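Following: one structure in structure tokens, then a few remarks.
Only one protein chain is missing; all other protein chains are in place.
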Amino acid sequence: MLAAAWDYLLAHPQQFAKAFAMHVALSAAALALATAIAFPLGVAAARRPALALAAVSVANLGRTLPSLAVLALVMPLLGTGFAPSLFALTLLALPPLLLNTIVGLQGVDPDVVDAARGMGMTPRTILRRIELPLALPVMFAGLRTAAVQVISGAVLAAFIGGGGLGDFITAGIAMMAWPQILVGAIPVTLLALAADFLFGRLQRRLTPVGLRAA
Amino acid sequence: MIALEGLTKRFPGASAPAVDALSLDIGAGEICVLIGPSGCGKTTTMRMINRMIEPDAGRIAIDGRDVTAADPVLLRRSIGYVIQQVGLFPHLTIAENVATVPVLLGWPAARVARRVDELLARVDMPPERYRDRYPRELSGGQKQRVGVARALAADPPVMLMDEPFGALDPLTRAALQDEFLRLLHELGKTIVFVTHDIDEALKMGTRIALLRAGRVVQYARPETLLAQPADAFVGEFVGADRALKRLALLRVADHATPGRARADAPAVGSGASLREALAALLAADADVAAVVDAAGSSASTISLAAIRAAAVAPRRAEA
Partner (left out) sequence: MTWFLRNWDQVAVALYQHVAIASTALVIAFAIALPVGIWAARNARVYAVALATAGFLYTIPTLAFLALLIPLAGLGRTNAIIAMVAFALLVLIRNVATGLREVPADVVDAARGMGMSARQRLTRIELPLALPVIVAGLRIAAVTVISVSVVAAYVNAGGLGTLIFSGIATDHAPKIWAGALTACALAIAVDTAFACAEKRLRRHRAA
């Protein structure tokens, strides 16, 4: 079975390369966009309790929505293709990023912040040198979760014309063609696992030495 | 050195002000202890000095300068700040922690490094061993030593300390109190020290301000507070055993009379407190003890009668 899949892959190299590239592009773009929105928003919200509460509520709500439902809802509004898929995937990636940014910042030991303030650090310095480094592990855990979610969601983007490795899977299921299914399913699984592993490594590397479990 | 005039702070939703037109004058080189029951406003008052809490009314002057409206961030860099939970930055090394304010002030790196080593040595944390460690590797007592070193780094004339030894076990606390007193006498800083522990206040304070409901009830030297409490509240607060507490503040050497004691008399060092002498006399069921000096010889004695006289002296003076 694997041999048949490998043959199929060799027979359609450009198709595969294109789908793979599209998948990675879609995922990376959605993740980057979501990060660019969520991190600043989270930083701003962490200091204002009312805003934090609202942001956390919305993010929690967003977290519960089924991924395919979100993707499907985008279609009647924005049509099919790359842009609507990117929009939907960005929406899917926002909740974990926003939540983890806020929770991470709010979780910094208040005594440490009090000491920093009492010693005469400006609010911006406190954010830059104390709060963000200490919140980074949690924020990165959110990034890791979001990355896996986006890669998984990008598979579903095949249903709204977003391209990517999902195309192989859906076509394979429709035609009951096993090699095609594998050509889609295995690489995307490896992609997700690789992303999880890499972000996990990155998270550990970026955790300040003083915080790492002894 | 520090003058507080009419400081007032009322928190939103509170029926009474936390600090009510409080005025206090703290001399240079003094340790002013703020003490009182929960909610009396001692921590709030302390935190108004470095503007961590903004006063609603009143004036704060440090070394003659009115700082009520000064830039809080710059002000704080000139005041040492030590809190109960220490608040060491967990992601920075001990050296980096201690160097925080000097770096904020822009000192050159070489000067900072020298200063860090000097301070770590002063608080009994050999720099070679501790400079590159992280806070999580230290015990509670060690963390607070680093906390004190960090507060002293930029050599501020004033220091604020909020129950700094409160989270430590009694033995460590006593050791740190002694070390800190010694350090302060060497450095001559002006300290505002908040505590809820009357024994700590009596031990550490040059003058003690007893607060209640946001006002100063009595501001006096420890002996005066014990001997002449301003009212029943103060009397209760310092404790029913204040006569004994007073004895702990008086030295045997000041109340001894020249002479020799009997051979079987107990002995007390000349530097001991009258309270310790009393304990020794009671334990030996004796009336007179020999006072022994540093060399070990005795040329004077201390008697129960003398101790009693010292204990009731203020009352007899009033009568």
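We call the chains A and B, going by the order they appear; numbering starts again at 1 in every chain.
Heads up, the rule we're going with is that a residue touches a chain if its C-beta (ideal position, glycine included) is under 8 Å from a C-beta of that chain, and two chains touch if they have at least 3 such contacts.
Just so it is clear, the model here is predicted, and its values are computed rather than measured.
For the full complex, can you list every visible chain touched by the one that's not shown?
A
Could you tell which one of A:V24, A:I126 or A:V148 touches the chain left off the display?
A:V148
From the listed residues A:L73, A:L132 or A:L211, report the one that touches the chain absent from this view.
Checking each option in A:L73, A:L132 or A:L211, the one touching the absent chain turns out to be A:L73.
Of the residues A:G42, A:G104 or A:G166, I need the one that contacts the missing chain.
A:G166
Given that one chain is not shown, which residue among A:L61, A:A83 or A:L202 touches it?
Answering carefully, the residue with contact to the hidden chain is A:L61.
In the complete complex, the non-displayed chain touches which residues of chain A?
Touching the chain left out of view, chain A contributes residues 1, 60-61, 63-70, 72-73, 75-76, 148, 151-152, 155-156, 159-160, 166, 169-170, 172-173, 178, 181-182, 184-186, 188-189, 192-193, 196.
Here, only the chains that are shown with their structure count from here on.
What's the distance between the Cα centroids of chain A and chain B, rounded to whole Å?
The answer is 53 Å.
In the complex, go through chain A and note every residue touching chain B.
109, 111-122, 125, 130, 133-134, 208-211, 214
Any idea which chain B residues touch chain A in the complex?
Within the complex, chain B touches chain A at residues 50, 52, 73-78, 81, 83, 85-93, 100-101, 104, 134-137, 147, 150-151, 160.
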